[in-house]
Structures are given as structure tokens and as C-alpha cells.
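Here the complex is missing a single protein chain, while all its other protein chains stay put.
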Amino acid sequence: MSTRGAPVRRQGPAEGTTIHGLSRDGRRSWSLPELDVEPVELPPAHRRSTPPALPEVAELDLIRHYTRLSQRNYGVDTGFYPLGSCSMKYNPKVAETAAGFAGFQRLHPLQPDATAQGVLELLWRLELALCEVTGMARATLQPPAGACGELTGLLIMRAHHADRGSERSKILIPEAAHGTNPASVRLGGYRAVTVPADDRGLVDVEALRGLVDDDVAGLMLTNPNTLGLFEEDIAEITSLVHGVGGLVYYDGANLNAIMGRTRPGDMGFDIVHINTHKTFATPHGGGGPGAGPVGVIEDLVPYLPVPRVERTREGFAMRDDEPRSIGRMHGFHGNVAVLVRAYAYVFLHGGNGLQEVSELAVLNANYLAERVRAAVPLAYPAGRPMHEFVATAARLKDETGIRATDLAKRLIDLGYHPSTVYFPLVVEEALMVEPTETESKETLDAFAAALRQAVDEARTEPELLHEAPVTAPVRRLDEARAARQLKLRW
Amino acid sequence: MSTRGAPVRRQGPAEGTTIHGLSRDGRRSWSLPELDVEPVELPPAHRRSTPPALPEVAELDLIRHYTRLSQRNYGVDTGFYPLGSCSMKYNPKVAETAAGFAGFQRLHPLQPDATAQGVLELLWRLELALCEVTGMARATLQPPAGACGELTGLLIMRAHHADRGSERSKILIPEAAHGTNPASVRLGGYRAVTVPADDRGLVDVEALRGLVDDDVAGLMLTNPNTLGLFEEDIAEITSLVHGVGGLVYYDGANLNAIMGRTRPGDMGFDIVHINTHKTFATPHGGGGPGAGPVGVIEDLVPYLPVPRVERTREGFAMRDDEPRSIGRMHGFHGNVAVLVRAYAYVFLHGGNGLQEVSELAVLNANYLAERVRAAVPLAYPAGRPMHEFVATAARLKDETGIRATDLAKRLIDLGYHPSTVYFPLVVEEALMVEPTETESKETLDAFAAALRQAVDEARTEPELLHEAPVTAPVRRLDEARAARQLKLRW
Amino acid sequence: MRFAPHTDADIKEMLEALGLGSLDDLFDPIPPALRLDRALDLTPGVSEQEIVDDLRSLASRNRAMDDLVCFAGGGAYDHYVPSVVWALAGRSELYTSYTPYQPELSQGVLQALFEFQSMVCELTAMEVSNASLYDGATALVEAVNMAREGAKSRVFVAEGVDPRYVETMRTYGRGSGYGPEPLEDAETLPEDTAAVVVQHPNVYGVLEDVRGLVEAVHAAGARVIQIFDPVSLGVLTPPGELGVDIAVAEGQALGNHLNFGGPYLGLIAARMADVRRMPGRIVGETVDVDGQVGYVLTLQAREQHIRREKATSNICTNQTLMALAATVHMAWLGPEGLEELGRQCAAKAAYAMERLTELPGVELLFPGAPCFKEFAIRLPAPAVDVRDAVLGRGYLAGVPAPGHPDALIVAVTERRTRADIDGLAAALGEVLAA
Partner (left out) sequence: MRFAPHTDADIKEMLEALGLGSLDDLFDPIPPALRLDRALDLTPGVSEQEIVDDLRSLASRNRAMDDLVCFAGGGAYDHYVPSVVWALAGRSELYTSYTPYQPELSQGVLQALFEFQSMVCELTAMEVSNASLYDGATALVEAVNMAREGAKSRVFVAEGVDPRYVETMRTYGRGSGYGPEPLEDAETLPEDTAAVVVQHPNVYGVLEDVRGLVEAVHAAGARVIQIFDPVSLGVLTPPGELGVDIAVAEGQALGNHLNFGGPYLGLIAARMADVRRMPGRIVGETVDVDGQVGYVLTLQAREQHIRREKATSNICTNQTLMALAATVHMAWLGPEGLEELGRQCAAKAAYAMERLTELPGVELLFPGAPCFKEFAIRLPAPAVDVRDAVLGRGYLAGVPAPGHPDALIVAVTERRTRADIDGLAAALGEVLAA
């Protein structure tokens, strides 16, 4: 890639220079009103002797520094971003407009319900809509992300079993499960027991049969599963678990594949979390915030976290008087401004719109898989991918020594954000690709061509891949050194 | 400059691909409500046969295309931008916040005064503040830019003389005057007569004496003048013109040099325009919008354009019942949202703050001039520059063939936006540099070093300058071809 | 609050480097007699939060069009501005840059303006557009200046042209040496006619017979200048197809907020033969030394910074940012969206016309005249009083109709729902009954 068409660049401090490096004694951005009351002295015992050494910079320093940093970052607004299991779709700007209304942005979490009827109604409507999409009875909007939603679900399972006086210790999860699943299982006070996959890449039902017993509190699954394949035996799977009194949890990270086509509730799931920052297009914010609403079937409603929005004769109210509730999962009501964006997305699309979202997400993934599978075979070529697919560079590695990560870095030089690599762990040299429905055929064709090119180069010009990236703000970084010689602050 | 630390780049359409090039039949961004009334047929005679071939793209196409274009652009938020005569200072974000309030943004220009008291009071307060800064009696905020302000002033002169039954044809302007001055003079129905400069780079008072007669309607001047020098004889100059019944116009583009130190009114000027997009930091918008308020002395108040905001017993009102007014200069009330930003700037700073702005603007210009004058001599080395200075690469050109434009292009490769070049026309190979007060000493030192480096390279590695720029999105563009083979649309 | 980064140490060092003792010394060139011997008489500087509170309270003392249901038009319209428009036009690399004198660092603005020019040409079916003027009224003035040459100097104005535009022409005309004259009969135009100005749809919202006018005016060897409504061109025949010579418009309706009248943008489009007479910036496509496509300001020999007194216009700073917003909005609409937008305005205006004229004492000012999104109604009471009374019920019913103290011009955009229109009818009915 020549510098032709490159973004403009400016002279600036050396790469890596922090805002601290721009600091000059006595320089400032801050302004505050003149104090209009008597100053007071805090008790000497409590007084800080020297103020913290925060940077001292002018407002224009701030502007240029962080504008510069933003230009060193790649987002969905920059280009194609096919991270698997993340649904990096377009984040509608209209949602930002709405979230910016003072009537949402300037609300205090503890202001009286009577002064917050609009936002309470919004949360109520969103809860019902998410229940309709997932086939659940009621939901909590409190969990600030999916992992927290998982733990919420596990604590609900715990409370459910406790109420029935049954002590159970195991949660079944497939080997391919996302790392947050086992981590949440432990935090839920359970032990994770792995369910093997069969050669279709699906839950091995026979093996599962052998694993379910009355020490099983529940099973966690995402469907389509982490390989992007639909668990065809899901009905049998859920009933097996129900058979021993267990509950079945749906990890909603992959909900983008099925909206309007099937619902976790219809598959027999009892608890569902949703990642609004995936399916419902709330911006990922460089790593967060998200929101992880959790829906449950009727029987489990009493266990949902408090406070919850209820409709009363006097209007909407935040209620926390549910004795069986597991309690609070968040200091206040969850990531409300994220939920406002999710509301905008859900109600903009409506039912048919959401169904179309899933249809085209699945179309895009299948089309892209078709375009690249000759170069990088699918991990489970027999199955039809849903909204994403997992390919493997294992053979390429054997033949050329080029690894998935080398392909990823080369894709950077070819102008793309790479797919997820090395997840799921069960697939060697995995490339997990989720294009989402907001990408065009042209984009998919061009990305497929780039990936095929990279694979060809692995044989013809491997150094291009070993050296990559060479056009990014930095080249390959020494992660080992970062962990060995810890430098976690200036 | 290596690619190290460069901004991220993405694969995208070929450089220069327009939004039209991304168009696909049937693709769309737009959404409108379902029509909730009966559709109607327009008379066939008036109906358009085929809709305009606007681009058909998805919203994400729009986002990525214009985000990409923004990355091909350099603004004050990107880096140092020392365009002379433009006051490219930091544009405070707080002004954007205020201009975004629905209470300003969603006001209709023809809504009744009673429903617009807040904005009318804002315009009133701003008018008075600008009068205080310039030493004028009253002002109009209607002109949308400086050039329009100039014409407003000239039409006021015209009306003034007409009222006195005196037909005058000449307006005196210095050779170095900005192009808008003579252009406005003609549009004002006058002939521009050039006043020569003396070897100090100031108005040649003797020559002026020879030029003033009763056919002179007025004189236009900016002070500090276009060379960045203060017209020390200004009192004599204005009284000479007043002596023959002429009026003196102050081009406010250089107001950033003198706030709180002296005022056009005190120098004897009768009419003043202000560029809010320069002195008062309203964003330049890639070429506009601006605002060009015009202040006048007491005698000229009746001639100001209508409508004007007046304070009445019932509150503030838009008045247009002034028989002697020159009339309207704008379809409505001027660039109000720009004026809101100017208001924020003026009242944030207050009197002392504005004075400090000028003091530090002049300090920065003098300091930078001192740092570079050895490499590029000042056009008028004897005078002390005010807020900007004019240097000349004439000698460099004679010695090396390197021209001001080559230095400018090399500065681009060194990571800076160049200064103004080839203005004023009276200075050979002019470099007109205005750093403004919002730049730090570090920035000035670094820019000075870059400029000195470029001048050294003119002798040591001239090809670096001839080839430049090589790190920008495009290299030198063929302007002759653009004018010869006109391609003004896709 | 201040934005200058200077610390006391910086100031000291810099003064030392200059061999100066104090900031005062920098102002030596100013003769003592002229120095301001007092501080500026302005309120003292404040903090960011104070100025925001001040401005918020000023803003809260206006009734915004979220609070009033807006049926006001008259050249500024409450069309919907999609969120993408300012999310993109607000990118700081664009809005903190200035006129692209250094094209290598300004390809973003230049290409966007090239796209703007292209879309304005598509919209109007004209051959060439510039990169924006101040607003609609000043665009008309510039068009007149383009049309006037030598003996051909007189300018006639058809009925139904917005008086605000005519007043603006009159103001500028004093300098250029003409006064707009009312058009009596297009068939008998004098020799020295430079141009005839027509507005279509006109200030009362009525559709004009531009084709007929064009024939007559061209026969007299003069130019026709049409003031158009960009939003109408998805459904109405474009100026280019009507044979118009110069088309101008207020571009606010394309992606720009009402903003109490500005900043808006003036659109101007003409024939290629007149390109060298055009005012303002024009962007052209070219290539760089490597042959790669790029964009530059072109035909600068027309402009003030080169031609000075002989320039086609004095405009320098224009409305580029508004043009960027218009560009994004036009691309967001596309052909279908623009057409549907036009259809909806027309249908909703027709519905409003029907509902309002059902009211006793309310009748059309121009019965039977075809219109697009605006129409004028005659009221049984002074229009301004009626409008003010209806305000109390939450509706801005329209704008006073020029020359008709008892008439109101009602504008209906896609933003207005059937319920809004029924509500206005009800409110007006109550007011008139009272």
C-alpha cells in the first residue's frame, strides 16, 4: 500500500508520548466559577498534602492529543470489522441523538419515579420487546454486560434450586464455550463440566445423556453455537436437562442469527441474556459499555434482580419489594443510556425489521464463507454456518508455517480489521468471521479477495505475512515483554 | 517521515472515488414515515419526469466515505495552522455545546419576537460587546462574512454621502489590501484608488495627502496592516480623510492584535467590520460559515441594515422601520448560530480575557518571527510585527530557485499546515505567518525548527522541496490542467 | 476562562528572547495617545459551566420548534435533519479547517465540495454549480450580477418573488447601479433587460409557468433567473429542463437546522457557458504528479484574491460547512428519498389546505392555484393577531403573507403528521370562533 490516499498526518510528539509527556507546570484547561461562599478548611488529619500529579495541559493540547489517538484507532466507522462473536455492525447515529437528550442524559438515578416516568416507560417497553424477541416472560435490564448477565442467570438458577431445597454443584458447558461462561460458572458457585462436541461440531447428545444427573444445576449454551452452527438437537438437549430438574441458559451473544426465525424460549431455554452491544447495535466503545439484559421464563420471574420497573395505577415505578429476588447486580439500574440506544434500534426496526436483520446477517456469513472456504477451510465443512463461521489455518500452518495470526496481521496491511483468531480454542488456528448484515456484497467480495491473497502469499511471499503489519501505526508488539517487564503506568 | 505513528488506514475505493462511485441501484439510507394522508398528483405540466440521479448508498457507506474524507483533511484540531490573516485559533468546544441547544438550533427566523426573547437578547448583548471592543456606537450582526461586512460599510458610506448630496467616486485602499477590499469597492459602486506604502511598509502619508480630495468617499484600512505592522500615523491618516469629508473603514480581520489595547474608534475609524471566525474563534468550517458584524459611529447608526434588534418596553424586538437604512444584506438575520458561538467566546473571556488574547497573540507572532527571521527575512525588518508577520523567500529563490510554495509543500511533509503564501501580493515570495495565541512555545519552537530545516534543505537537498509533498494524501496537483480541462462535476 | 497555553515562565522566556521587559513593550508601535487607558467595559470572564448556564437560560427563553408545532416557512423550513448529517459534517478535521488553499491537506473538503457541485447539478439539471454562497437572497444578487453586462443592465422581477429577496437585491443594487423593477409584461421587455427573476414555487407557494416566461425573456435576449426550492425537485420539473439560465435557492432545507435564520447556504447553478461569470469557489478534479485523481479550487482567476477589483464577486469565506451538510443529506435521500419527500410535502400541504379552508371565514388567497408544500389562506381577522392567538395553543400557524395583512402562508413539511394538521385546524377554529 503506497502512502497514496493515506490520511493526513501532522508533526507531533514521538509515538507513544502520553498526555503526561505534554504536561507543563502551570498550564491548564480547567475553569471553575469564582467561589461564591466562604472557603472552609478541611480537618488537617484528612487533608491531602500534595495534589495528584495529573497532567497540566491546555485544552488545545487535549484536543490534538486525543484526536491524534483516535486516528490511531480502527472502528466500525473506519471499515469492515468482522470480529466473530461480536456482531460489529453499524451503530446508528440516530441512537446517539436520542441518548443525548437532556431528558435522559441529565437524570439522576435516585430521583423520584414521578419525575422519571418517560425513562421508566422506555425501560418497560424495551423489557417487553426483548421478551418477545427471546420468548421469555420477563427480563431484567440491570446487567451492564453479557458476562454479568450470565452470572445473573446462574444466581437465579441457584436461588431456584435453593427454593426447592436441592443442592446442585454442576453446570454443563460445551468445550467451545466463551471464556466468560466457565468464569461465570465459578462465580456462581458452581463447577463447570464440559460437554463434548461430536464430529458435526454440535453437542454430543449421547455424551450429554451420560453427564446429566441430579447434581446438574443447569446447562449453558449459545445457539447458533460458538462454531456458528445451529444446535439441531436443541429440543432434545433442553429436555434432557429439564429431565433431571436442571435449567437451561441461553448465551445471547449469537442472537443476531435467529431473530424472528426462532426463539430461545421456543427451544426450551429458561434463561437468556442479550448483548445489546451486539445484536442491538449499541456502540462497543472500544471495549464497553454494553448491556446484558436477562430474560427468564414465568417460574423464574420472582428471582430477577431488583429494582425492577413495574406498571402501577399511578404510573411506572421502580420496585424492590420482591423477597425471592437475588438482589442487585449493579449499583443503580444498569447501563441506561446504552438501553436507550437499544430501544431506538429495536423500535426503528420493528418485528419484520429485526427478522430481516437476522436473515441478512446469515446470508452475509454464508456468502463470505463460500467465498473464502477454498483458501481457508471451514472447521466443520459439513454444517451450514448461521451468522458467522469458523475457518481454520491449521493446514496452511503445516504447509507453510504461516499461522492464523500472520494472516490477521497481513489483513491489517491489506486495509482490514482482522476476524477473531484463536477462538474458539477447540479449533486449531481458528479464524472466526462474523460480517454482520450491515456490510455490502462489495465489501464481502473485497475482503474475501484480500484473505485469499494473503493465503496465496503464504506460499509465494511468506515474508509479507511474517513482517506484517508494516502500514499500521505500530508494527507487531512484544506482548511477552509487556507481561515480563510490567509497565502499567507512566 | 516513516509510516511509524501514522494514522490507521483501511482498504477502500481508489483515491478520488466519489460517493457517486459507491452508488448501487436500489440501495438506500433514507427513511420517511408512512404517508398518513391522501397522496396527491401534481399537475402533469409541473411534474419531473425522472428523479435526479443522486447517489444510492447505505448509511454505513455514507459514514465510512465522509469519515475517510475527514481523515484526508487537516484542521486546527489536527495541528498547527499558521495561515496569515486568518486567526486559525482553537475553536472552543463549549461554543458547539451551546450552539446545539434546541432553544437556538430549532428557532424559525420568522417566529414572533415574543417567542424568541432569549436569542434576541443574546444578539443585543453581543452587539453592545462588539461595540465596546471596537469603540463603535452600534453594530449590525447581519453580514454573514467579512467581505459582506465590507460591502455593508461601503453602502453605508454611499448612503451617508447621498444624504449630504455629495456624489463621490473614489475609495482609497493600500496596495497590500486583501482582495475582498477592492472587490467590495467595485460592488459598492466606487473606484479603488491605491495608496502606496513607504519603506516602513506603512501608508505613505505624503502620498495620501496628494490623493485625498472631495471625490474621495472614504479609505479602507486594516490596522495592524496586512504586513502585520501597526499604522503609527493612523490618527493623521484618518483626520486627512475626514478633512475632505470622507469616511474611514476598518477591516477587522486583524482585530486579534489589539483588543483592550486600542480601538478602531479611538483611531478615528467610522466603520468597522469584525470576522467572528477569526478574532472570536468561531470554526472556519472548511471555508465558512463566518460572520462579519459591522459597527459604526453614532452619525451612521441610521444607515445600518434592517432588521435590527432593539430593546423596547415590551422586551426585545426585530425592527425594520428605519427609513434611512441601506436595507437588507441577508435574507434573514445573518449567521445566528455563528453569533451564538461568538457570544460564548466573548463572554467567556470578558474584557481582561480578550486583552490577554491579543497580548499573547502578539507575543507569539513576535517570538516566532524572531525564531525564523534568520532563515527567512522579514519583508520589513525594521518594524515590530503585531499578531502576524510577513517574511520573504525572495533571496532564497534567487540563490536556490526554491520558491515560497516549495517551502510550503515541504512543511507539509514535515507535518505542518503551511502559512499563507503569496499574500500580500506586494511582497515577493511572501510567507504570511499568524500563529495565534492558542499555540504553545513548544509548538512555535518546533515549527520554527521545521521551517529552518526546509530552508537549509533548499541548499543541501533541494529535491526534497521540489518533490514535496510525498506524505500527504495526494502529491502536488495540476492546477493548470484543472482550469484547462474543466471537470466540475461527476 | 482562557485557552492560551502560556505559563508565566513561558511568557518570561519568550519576552527575554525578544529582549523585552513586559507584554506592554509589544505594543510600543501604538502611539500613546491611541492606547486604551482603561480595561474594556465588559463583564469579567467566567468559567465554562457559567457560560453554558447563561446560554442555556437564554435558549430556554425561546420557544423552539419542538415546543411549537411548526407550519412556518417563507424560505426556511422545518424539514427533518438526519442524525448522520451532523455526525459527519461535525468531524473536526473538516469544521476546524479553512478555505482549501493547500489542496494536499484539504482533499476531504475539496472532494466533498466536488460532490456537492455534482449533486446540485443533478438536482437542478443545470450544467455547473459553485461551492456555495451565503444564502438564497444573496445568491439571487450574485445571479443578477452574473446576468448584468454592459448595456444589458435592467432587472425585472415577476410577481410572487419573496419581498425579502427583492429588498436584498435593492440594497445591493444601490452599489451595482440597478434597482429591481416589477415585471409588467414579459412580451414587451426593453432592449436593455439583463434578467427576469421568477420564483417557482413562488412566495405564496404557488407553482408558476416558468416555461412560458423563459420563451418570452429569451426572445428579448435576456436571462431568466429562477429561485427554486431544492426539496421540490424530486417531484417538480427542474430549472434546467424549464430552460432557465441561472437557478438559485436557499439551501437550508438540505441538512441544515433552522438556527433562527442562519448559517444557511445559497445555491447557484448555471450554464457552462457562464462558468467564468460565476461567483465564489469552484472545485475541479485534476491529477497529481503521480497521475492520481485529486481536487483543487479552480478558475480562481474569477476571484477577489486574484482579480481583486475585477472579480466576479467579493465573496471569500462562504458556507462550506453547510454545503457539506447538504451533500450528506442529498446522498442520504438519494433519488427515491427526495421524490418521496416531495410527495409527502405535497400531500400533507393538500390535506392541510382542505382542513383549514373548511373553517368558516378561512379561504384560499389564490383559489385553485396549484402549489407544492406551502399555500396562503385569507383570514377573517388580521393575520398576525390570529397567528399570535394560535401560539397559545402550541402552534406556529404560518408566516404573514406579504402584501396581504389578512393572510397567512402555511408551510407543511414531511415532519408534520395528520394529527399535527388536525390539531392546527382545531386550534385555528377555536381562535376564530372566539
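By letter and in written order, the chains are A, B and C; residue numbering begins at 1 in each of them.
Note that a contact is a pair of C-beta atoms (placed from the backbone, for glycine too) under 8 Å apart; a residue touches a chain by one contact, two chains touch by 3 or more.
It should be emphasised that the depicted structure is a prediction, and the values quoted were computed from it without experimental measurement.
Thinking of the complex as a whole, which visible chains are touched by the chain that is not shown?
Over the full assembly, the chain not pictured touches A, B, C.
In the full complex, which residues of chain B touch the absent chain?
Considering the whole complex, chain B reaches the absent chain at 4-5, 8, 24-27, 31-33, 57-61, 63, 67, 92-94, 96-97.
Touching the missing chain, which residues of chain C?
These residues touch the chain not displayed: 48-49, 52, 56, 66, 80, 82-83, 87, 92, 414-415.
Throughout what follows, only the chains that are shown with their structure count from here on.
Chain B to chain C: how many Å between their CA centres?
Distance between chain centres, rounded to whole Å: 20 Å.
How far is the middle of chain A from the middle of chain B, if each middle is the mean of its Cα atoms, in Å?
Chain centroid spacing, chain A to chain B, equals 47 Å.
Could you grab the centroid distance between chain A and chain C? Build each centroid from C-alpha atoms only and quote it in angstrom.
Centre-to-centre distance between chain A and chain C: 45 Å.
What are the residue numbers in chain C that touch two or more other chains?
1, 3-5, 10, 46, 48, 82, 84, 87, 92-93, 105, 290, 292
For chain A, jot down the residues that touch at least 2 other chains.
4-5, 8, 24, 27, 58-61, 63, 67, 92-93
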